[in-house]
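Removed: one protein chain of the complex. Kept in place: all other protein chains.
Now for chain A:
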């Protein structure tokens, strides 16, 4: 029960990150490495402000805005300087490392006994606090995103993801829409980082490493569960995917895997998940061929019988 609750609480925070990654990954078709810099950026802003007794909600908001700024930078590099998406992400990520160190002033900030966004529900256990705040935020994000993607601008942004040439021919400012997606995406990722720092009780300069793999795994678990969904339902499956992912990790740790080996496990698990569509296809093909072999056998038997009759 404890494992379940803590997986839900962690999964909710991760799902915010995963939703952010989903926007660049599935709408723009880019695996945006900026994520691994935006996540600690959000944490850095939130932790250093909270350590200086700022309002935790304000600190979280600043973290999110910082992520949007990082997204703006990547978006500009990608659209205006036409730097390939993967390099764009690596450039911003590398630069953010120094910026994050500057913001934090040191490699690690502890937030013990500080007022966080979770303190508002102090009457509950710490896990329940995270679940309550996480669920509320995820619900708000989901509603806002669904609304956004149904506005004229959101429709234009989705069209850009599908077919940039057609979008331009219909008067859509393609680069601007791509930048908007980059900004929303990294804003959400930084928000997740800000929440994670407050939930864990510390921000660390290296907390972004490997996070994109976790987010992608959550997305793909959701997609493997149910294929082809509208955005709102897709977000729901991503949340469920993130929670399932945390459960798997919890079970792996419980089974005695060394936490130092976790990242290897993350990578292996994502590899397996990415191979699922191919596996499905191969299984289908295998079954079809087996059925066909039986079919051909019966044809042969038929032919043999007719031969005998002659």
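The working rule: a contact is a pair of C-beta atoms (placed from the backbone, for glycine too) under 8 Å apart; a residue touches a chain by one contact, two chains touch by 3 or more; residues count from 1.
The criterion applied here is as follows: contacts and distances are computed from a predicted model.
Undergrad: Match the chain absent from this complex view to the correct UniProt protein name in "ABC transporter ATP-binding protein", "Ferredoxin", "Cytochrome b6-f complex iron-sulfur subunit" or "Acyl-CoA dehydrogenase/oxidase C-terminal domain-containing protein".
TA: "ABC transporter ATP-binding protein"
Undergrad: Among A:170, A:206 or A:287, which residue is in contact with the omitted chain in the full complex?
TA: For the chain that is not drawn, the touching residue is A:170.
Undergrad: Just to verify: which one of A:20, A:134, A:154 or A:222 makes contact with the chain not shown?
TA: A:154
Undergrad: In the whole complex, what residues of chain A lie against the chain that is missing from view?
TA: 148, 150-156, 158-159, 162-163, 165-174
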